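First the structure, then my questions, so here it is.
Of the protein chains in this complex, one is absent; all others appear in place.
When the chains are written out, they are named A, B and C in that same order, and each has its own residue count from 1.
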Amino acid sequence: METKLTFSVIGGDRRQIECIHLLLDRGHRVNVLGLDNFKDSRANLFTKIQRELFLCDVLLLPIPYKNRSGHINIGQSCLQVSLSEIEEYLGDYKPLLVLGKADGEFEDLALAKGLSYIDITQLESFAILNAIPTAEGAIQRAMEMTDRTLHGSKILVLGYGRIGKSLSRMLKGIGADVSVEARKEEDLAWILENGYRPVPLKDLEGVLPFQDIIFNTIPHLILDRKKLKKLSKNAIIIDLSSYPGGVDFTSAKELDIKASLDLGLPGKVAPITAGRIIFEVMMDCIGDRLK
Amino acid sequence: METKLTFSVIGGDRRQIECIHLLLDRGHRVNVLGLDNFKDSRANLFTKIQRELFLCDVLLLPIPYKNRSGHINIGQSCLQVSLSEIEEYLGDYKPLLVLGKADGEFEDLALAKGLSYIDITQLESFAILNAIPTAEGAIQRAMEMTDRTLHGSKILVLGYGRIGKSLSRMLKGIGADVSVEARKEEDLAWILENGYRPVPLKDLEGVLPFQDIIFNTIPHLILDRKKLKKLSKNAIIIDLSSYPGGVDFTSAKELDIKASLDLGLPGKVAPITAGRIIFEVMMDCIGDRLK
Amino acid sequence: METKLTFSVIGGDRRQIECIHLLLDRGHRVNVLGLDNFKDSRANLFTKIQRELFLCDVLLLPIPYKNRSGHINIGQSCLQVSLSEIEEYLGDYKPLLVLGKADGEFEDLALAKGLSYIDITQLESFAILNAIPTAEGAIQRAMEMTDRTLHGSKILVLGYGRIGKSLSRMLKGIGADVSVEARKEEDLAWILENGYRPVPLKDLEGVLPFQDIIFNTIPHLILDRKKLKKLSKNAIIIDLSSYPGGVDFTSAKELDIKASLDLGLPGKVAPITAGRIIFEVMMDCIGDRLK
Partner (left out) sequence: METKLTFSVIGGDRRQIECIHLLLDRGHRVNVLGLDNFKDSRANLFTKIQRELFLCDVLLLPIPYKNRSGHINIGQSCLQVSLSEIEEYLGDYKPLLVLGKADGEFEDLALAKGLSYIDITQLESFAILNAIPTAEGAIQRAMEMTDRTLHGSKILVLGYGRIGKSLSRMLKGIGADVSVEARKEEDLAWILENGYRPVPLKDLEGVLPFQDIIFNTIPHLILDRKKLKKLSKNAIIIDLSSYPGGVDFTSAKELDIKASLDLGLPGKVAPITAGRIIFEVMMDCIGDRLK
């Protein structure tokens, strides 16, 4: 894409910083508001919401765009900006909005103002590429939590979605003895094809006692108290599934089993890679939309 | 599954022979008609269509069930049996039918007689597992057709469906330099994740001149005359896609490019594995159905 | 080996603790002196050097056996024991000694007393197996030090000895783009065979600017100031080579390049695996010696 565009970035974290560097490297103009620790003299820095910030082709909001208090997710910065505050500026010049986890409030706004948006967390290619830093981050956590090598360890991955696939491949690449639990016949066939030991759900309890490490990627309770009791006392659990997660952590604690819940790994362990993924997926989408 | 069942097998090839051995090994009763070169004293051999053959729990027909002349696909045997000939026997005792490539004629019969059937070629797990012998067979063909090693060769796989996935993984495992062409963004993301070079369709022409070997898995014309002209004179093509295939073979011949169409590889290069796949997928289905 | 033996263990770290558990699990008797945090009611604990400690078949000393102050390497324990202090007990009942880094002083003692010993650090199989936790530990360090994934990163391994081999294999298994520098033609041939990019020493400077991460395994200065200047400003270096190491750390600091020296990784990141390796290699040797 040869056309030079203007991007405005409001809030975010180190992923957005990397993404902005890449935009600037390719000659695009970038306006920035509310990104702590951001330094790049090629960008235009803003210190408050103002009209000029919205005169852009693409407006990049955080991923996820909203924080727990319902404001735009502007990291450690002391700025507090709500969606309604930026609403008035979005009427005339209509940038394409790029953001994560669009909710009802956001959809209403977009509809009312006639704005196009891309919820990047809904894009399959974004989710697949993000599985890479998630899987690596999970491996790093496992290395930190155990006193043994992954090489030669018996490792069970629960679930064979995007993260399960990427994680299994890397674990086998390191030299672990990998089993993967899945429900669907077709997933079990792929697990076999890839050289892991397929574990249908009905056989799960039988294999639990032999595992050194269990990674969960299933987003609902699978390791309940009954199953936790089957585990070896030295086993560790790393839960990568989103809320409410797949592990009964209260029981795990009572049973003295080390269990860790690790969310948002890409931004934590590999913000540069995660930022590059945002950049690449966003540019692919924009290329299709703006043409 | 502990219950001992009665299977009747009509026609087929070496895959069915392996499948029957496995059934007999597990203590099931097996009736056989029209399988050349089959020898196993534990089975009941029939020489013609008769009522007793249909007094069974499962009737296994060939995969695909019909040959070109419209009869049941009974291999080299001199028997000619049409679907209508067996129709009358299927009324009273209703076996579960297992077969490949059920067509309209077959569906009508099943409906009319109130018969349940499983078209094994429609099952995702069958298709995935069959990708393994297909991929290995394709690798064997490539080894036979070339004067160079796959290790270090530049190899392009067209399409990232089941066969494309299995084939790419094996080629990389041998040491080839693997590129994979795909259309969908998400497939391209997976290709990257797995460590192959992703080639979007728009970049295909650019990479063609550098390839030593091209495997096609896309079932419609992709290597047309224009693209074939881009190839190196030493390149070879192996087309694994079903009719009408993805290669303009007439142009390939005129351009003096070695191109080979290889269909039905599992039954040809690895009938034992292919027969075991039929057995396992069939037993999984039956387990679910007969319970 | 069915015979039950008596082992005495003086000093060490968590690796020895794991090793003792494994000895006890197999029914051997174990005497222990100077191992902090060791708890296993099956062992006989000693609190000072005394004759009974030396009435054993095998005496396991630390690995390396001597600490910087020249005493036996008894970890955090407040015990200070010199080699000469145990000398007098070693005359009558002659146990087989197992230890690490035997030096001149030790060899003299063994000769004078007519004692057999095994310096486990001199055993090729010990060194190879230890390359596994070393390589994994190095990968953990790299994951912790970088803000990007190893997957897709350009990584250069300097040296293709035991650690270089294990490390390259794991890095490729994760999905890194791996180059390996080596001097010998035969190592370069193996590097190619394994699917890494071979870098002869003469080409080293040319590839340095493109690397994200460099692992050094060569035990003499290879990354001098001139070479360090070729590196990208975001590159990181992890030096795994023993004293004096292969990196000019002073220059690296001045040039603001992140460089880390990581020694003794097996005992730090994977003491259980490292202890099991000691156990297995020791038992193999003993099996051969005591027969």
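Just so it is clear, contacts are C-beta pairs under 8 Å (C-beta built on N, C-alpha and C of every residue); 3 or more make two chains touch, one makes a residue touch a chain.
Small disclaimer: the values here were computed from a predicted structure and weren't measured.
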item: Contact partner of the left-out chain, one of A:Gly70, A:Gly195 or A:Gly287; value: A:Gly195
item: Candidates B:Gly175, B:Pro200 or B:Pro219 - the one touching the absent chain; value: B:Gly175
item: Residue in contact with the excluded chain [from B:Arg14, B:His28, B:Lys66 or B:Lys165]; value: B:Arg14
item: Touching the absent chain when the full complex is considered, from B:Lys4, B:Arg26, B:Arg42 or B:Arg148; value: B:Arg148
item: Residues of subunit C (touch criterion as defined above) contacting the omitted chain; value: 123-125, 128-129, 131-132, 165-166, 169, 185-186, 188-190, 192-194, 284
item: Residue ranges of subunit B at the interface with the undisplayed chain; value: 14, 132-133, 136-137, 139-140, 143-144, 146-152, 169-170, 172-175, 269-273
item: Interface with the undisplayed chain - residues on subunit A; value: 151-152, 175, 192-193, 195
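Just so it is clear, only the chains that are shown with their structure count from here on.
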item: Chain pair, most C-beta pairs within the contact cut-off; value: A-C
item: Rounded Å distance, subunit A centre to subunit C centre (Cα mean); value: 37
item: Subunit B and subunit C: spacing of chain centres that average the CA atoms, whole Å; value: 51
item: Per-residue overlap in subunit B, given as positions that touch at least 2 other chains; value: 192-193
